[in-house]
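One protein chain is absent from this view; the other protein chains keep their places.
Chain lettering (A, B and C) follows the sequence in which the chains are written, and residue indices restart at 1 in each chain.
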Amino acid sequence: MAPTGLWLIGARGSVATTAITGLLALRAGVVPPVGCVSAQQEFAYVPLPDWDEIHVGGHDITDTSLEKRAELLAESGVIPHRVLEAVRPALSEVDDQVRPGYHPATHTGTQADAARALSADLSAFAERHGLARVVVVNVSSTEPVFPPLPEHDNLETLEAAMAVPGRTVLPPSSVAAYAALRADCPFVDFTPSTGVRLPALTALADRRKVPYAGSDGKTGETLVRTTLAPMFTTRGLTVRSWAGTNLLGGGDGMTLADAEHAGSKLASKGRGLATLLGREVTAPLHIDNVPDLGEQKIAWDHVSFDGFLGARMSMQFTWTGYDSSLAAPLVLDLARFTAAAHAAGRTGALAELAFFFKDPMGSDEHRLAQQFSALVDWAGTL
Amino acid sequence: MAPTGLWLIGARGSVATTAITGLLALRAGVVPPVGCVSAQQEFAYVPLPDWDEIHVGGHDITDTSLEKRAELLAESGVIPHRVLEAVRPALSEVDDQVRPGYHPATHTGTQADAARALSADLSAFAERHGLARVVVVNVSSTEPVFPPLPEHDNLETLEAAMAVPGRTVLPPSSVAAYAALRADCPFVDFTPSTGVRLPALTALADRRKVPYAGSDGKTGETLVRTTLAPMFTTRGLTVRSWAGTNLLGGGDGMTLADAEHAGSKLASKGRGLATLLGREVTAPLHIDNVPDLGEQKIAWDHVSFDGFLGARMSMQFTWTGYDSSLAAPLVLDLARFTAAAHAAGRTGALAELAFFFKDPMGSDEHRLAQQFSALVDWAGTL
Amino acid sequence: MAPTGLWLIGARGSVATTAITGLLALRAGVVPPVGCVSAQQEFAYVPLPDWDEIHVGGHDITDTSLEKRAELLAESGVIPHRVLEAVRPALSEVDDQVRPGYHPATHTGTQADAARALSADLSAFAERHGLARVVVVNVSSTEPVFPPLPEHDNLETLEAAMAVPGRTVLPPSSVAAYAALRADCPFVDFTPSTGVRLPALTALADRRKVPYAGSDGKTGETLVRTTLAPMFTTRGLTVRSWAGTNLLGGGDGMTLADAEHAGSKLASKGRGLATLLGREVTAPLHIDNVPDLGEQKIAWDHVSFDGFLGARMSMQFTWTGYDSSLAAPLVLDLARFTAAAHAAGRTGALAELAFFFKDPMGSDEHRLAQQFSALVDWAGTL
Partner (left out) sequence: MAPTGLWLIGARGSVATTAITGLLALRAGVVPPVGCVSAQQEFAYVPLPDWDEIHVGGHDITDTSLEKRAELLAESGVIPHRVLEAVRPALSEVDDQVRPGYHPATHTGTQADAARALSADLSAFAERHGLARVVVVNVSSTEPVFPPLPEHDNLETLEAAMAVPGRTVLPPSSVAAYAALRADCPFVDFTPSTGVRLPALTALADRRKVPYAGSDGKTGETLVRTTLAPMFTTRGLTVRSWAGTNLLGGGDGMTLADAEHAGSKLASKGRGLATLLGREVTAPLHIDNVPDLGEQKIAWDHVSFDGFLGARMSMQFTWTGYDSSLAAPLVLDLARFTAAAHAAGRTGALAELAFFFKDPMGSDEHRLAQQFSALVDWAGTL
């Protein structure tokens, strides 16, 4: 395929650093594509950009270099030391492509100014590398829930408000989405933040004829839930309650355990369960910050269900994973599939990418197996 | 549909007693069809026999009555007391339909004689109740592995050997299958015993144009495994090992923990995992007899897998279920689907019933979601 | 020993009903004393009241009879049907001894009036049955945290405030404790509610020379924690975090999941952990209401710890218990030990009963094994 850009919002975070390191390692042939959906047999004939056709850049508000970040991830078991050493020079080159991101606390101009600057970064990146297209993927920290405003419903009104000095009419994720669309770049939201999910922004996407996808990458507990729930329903077993606890360290633990931020995450996690089970069930859910876990995430779920003649039964699972290791290859997959969709002229919400998301845009299908079938079928048409 | 017979081999065991009690309770409208696959929306337009169109009889080698057995199951939490009281008289009527089963230790004639007597029971049952067909389902205890014999490959040779006094050329499950086929009855094996799985017997089934299905009902640990394994493969995650431990009480615990009997069970459980994962993995598996668990079965599985860049992750699940509660509704489902298939003129191995089995005959598909889709599609053609 | 009274605050709740049913069953000889600490060999020579020397009465604010409540508990697996039938008439007799309890929402007079009425009930009960002493045990629902007031520090000031119409200066548990002490009855708090834990009330206990004990019965997760934590410390292993989730149904689930009520419970649970481990650790803790669990309670704990050279290790446990089954025999134990202590002239906080409590009064010892040794030694001196 033609040279393709992958522009990461939050380019120096754990997920982005792992994705970039992994891409460089895949390109260098020092690791197999474990955890990459798009590398599987089913997609062998889909016109996807190869590992060495993907150029990476991004925005971030931190100065910590990718190398430094990768070293920390090597300490925590996410990146093997030998892989880090193999890609260290290339990592430094990518780091040079990272531009300062937008954050309301540090930005002084209007949000319109901010968006303009972000768009310019994207265009310059594309031009510099001769890219056919740039897929923007948001992997920055989950934002607190942003209050709905009337301006969100109409693009003209929104743009007018963005131009008012001192007004913060959009959360950073939506400023990033707006900037991407303005630069004719597809936008993928791997987080539960607002991003493109505002009528004014999806209208803009339609107008610019670029596709978008999201939201909230399905990497751990929800991945298992959307796999298991259909087992109960196809067998006619009645789930009575489904309780969950998530222990996580790292920056994510701090961000998500905070009630306000967790708001969007918990909502995103909960939305699918009722759909999957066909009705509401008791489903308490917690996210706790346990710093000593580092990059590790541990989820425990308890499912209580009724069988024949009302027999009371239960199932529990424990999931011990590295969120960055689970998310990073999906970020690469999303870049590849979205680039191919863009090349094929697809627009609007890419519902067939539901396989990757907790809260899929354009789709009500939460069952993992069905999502995979849909992905395979769709990819075959690209 | 026309009146249909359900003939249970092992008619007074836990699974059969629960299935019969449940059928009577469903017929009486005192319970909803929880755990019944065939009662779901997807099969609303399939011509299946209704609950009150199914007549039950069976063979067993024990004298303990269905009522007595149901009382014990009520003590252990499988059958609610109020359900037992609601169906007690009807249960006693079914018990009258149970005929002495075949067991080599107590039988004195040839195996040909034994089979003839079993066939005669089936024909008499069908005639007595004016049944259009009788589906025979084996739910008796798992047999020890039976050694392969040359006679198993050819029907004529087999029948000659069965007529030799003192020869035990078939295990009881296969005598039952032979008798069923000779009486033109479809045969379903819910156990991992040999049953119809001998060339001579499948040839007989083909000659009599009756369908058959099996084997080994997928009710607990394997149900979960065939649900979870595709999650790992579709996500490109590399499973390194999948260890399992099963604790069970009841007669099943005693039978299966015994190494010889467990042989067929463990083989049946293991067969699917390699197929599901696309390669062999370390997969130690144990079945322990823990009498105090009664009818309960507890399985613990530990899955170790690699993610992106080789990150080491794991998942564990615990399953606490009542095997009889899980198996019984499936026995009713199998009777209904097999009867409909027979009515529709289907013959041979019913591969589309793979959804119900650990070791499906006629199918290599072990993925639960795909099995369900196949079942729905197939049922729509009946 | 002399006839002894056991007066239960919350006499028709799950714990009380199970304790009373069990006492009657023990007296009738239809069950062995499983779960009773005081019935063990170590206490064979301690002068404790026998099962048939204990007379039961109590206060409650509900009208649901003990029989009705016991029937519900039989449905949920706490009380076997045969035991209920064996003690049904005796249960009804005990129910006649239950008097209306105090609740600020329904009471019209002053708190002084209320306490006087409660004390009169206790005295009448003692007189009616010729009891040498009456041990009052609070097993009512956990109260919301009650705000500290200056009146709590001094008995005279407190009593003056209690006499002011319309003032609610004490929570119900403390009114009950006050009434018990005024009637010269030992008071035991099996809940985390305030109870006797106010300077004015412990001063009253000292003045009346009656012992008291508490608080918050150690029945499940905390029982395991106080057993396991010393394993880590004696082995020099550094616990980094100890996370816990509790799923419970029943009235308890509703009461405790409510943030305000959980306040006292969570505080009580957390207090011991830091003491046990010798320092503060990350210890998120949740209590969720999962109604379908009924009387069952499921706790999951995740312990992360460091070993030699900083090796990262972990331990998880799941506890599935019936809280009432675990609490009830301890209530009987506490009645017996407290009665013996009173008979032996002990006063003040009975620190040696720490074995029974999450948050032991008069003791900083949380290690279960040490608590048991202390109990055995102390009992030998009675």
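Note that in this section a residue touches a chain if its C-beta (ideal position, glycine included) is under 8 Å from a C-beta of that chain, and two chains touch if they have at least 3 such contacts.
Everything quoted here is computed from the prediction, not taken from an experiment.
The chain that is not drawn here is touched, among residues B:Ala203, B:Ala243, B:Ala351 or B:Val376, by B:Ala243.
Taking the complete complex into account, C:Val224 is the one of C:Leu131, C:Val224 or C:Met361 that touches the chain left out.
Considering the full assembly, C:Gly310 is the residue among C:Pro150, C:Gly166 or C:Gly310 that touches the omitted chain. Listed by residue number, the positions of chain C touching the unshown chain are 18, 21-22, 25, 31, 33-37, 39-40, 77-80, 83, 223-224, 227-228, 230-231, 234-238, 306-322, 325-326, 328-329, 355, 367-370, 372.
The set of chain B residues touching the chain not shown comprises 240-241, 243, 245, 247, 257, 282, 284, 286, 288-293, 298, 300, 302, 304, 316, 318.
We adopt the following convention: only the chains that are shown with their structure count from here on.
Rotating chain A by 180 degrees superposes its CA atoms on those of chain B, with the angle stated to the nearest 5. Inter-chain centre distance (chain A to chain B, centres taken as mean C-alpha positions): 44 Å. Counting partner chains per residue, chain B has residues 77, 318 touching two or more of them.
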